[in-house]
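First the structure, then my questions, so here it is.
Of the protein chains in this complex, one is absent; all others appear in place.
On to subunit A.
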Amino acid sequence: MTINRREFFRLGGTAVAGTTASALGFGSLEAVAAEVRPYKLARTTETRNTCPYCSVSCGVIIHTTGDGSKNTKAEIVHVEGDPDHPVNRGSLCPKGAALLDFIRSETRVKQPMHRAAGEAGFKPVSWDFVMERVARLMKDDRDANFKQASDDGKTLNHWPTTGFLAGCATTNETGWLTYKAVRSLGIIALDNQARI
């Protein structure tokens, strides 16, 4: 039996085939092939994106159900390497190949959560509640600890008691807007994951 690239990924269920192919052996794939459903990516919408894990930044193609028309909800059903991408040329490592499982992970956060002092766990709350509460806590801390000048009268205009750690899998646009917001507040305890 010959297996073309798309069928190969399909047989893998998710596309981890890249590393597990040798472990499974093609023999077992053939056995699975007899039972699988008809090809389901034929009517999906393809969207170009980038693997969010490492800095090789492999191109990926995300398949979603529906054609984007009104009243249809796009659901991500498959992620595979972008064959046109000059760096990865369609390949993905075991991390990128399993991206669908990250997108659909059971441990994704789906609503704002709050944990009050001394409590053992989180409780779901509304966006309005968290944003109002966080803004209040930030303002109170800023007003109490913002330093306009040093003891010898030099301008400081900084707020040293609230820290901010930026992520490194966020977009450049997020990075810039974040920069603008935190610096306008006077935050100087600012860092990101580059060091670690």
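Observations on the structure shown:
Just so it is clear, a contact is a pair of C-beta atoms (placed from the backbone, for glycine too) under 8 Å apart; a residue touches a chain by one contact, two chains touch by 3 or more; residues count from 1.
We adopt the following convention: contacts and distances are computed from a predicted model.
Per UniProt, the protein behind the absent chain is "Formate dehydrogenase"; the candidates were "Phosphate transport system permease protein PstA", "Ferredoxin", "Formate dehydrogenase" or "Acetolactate synthase small subunit". For subunit A, the residues touching the chain absent from view are 14, 16, 19-20, 45, 47-59, 62, 64, 73-76, 79, 81, 84-89, 91-99, 101-103, 105-122, 127, 130-139, 141-143, 145-146, 148, 150, 154-181, 183-196.
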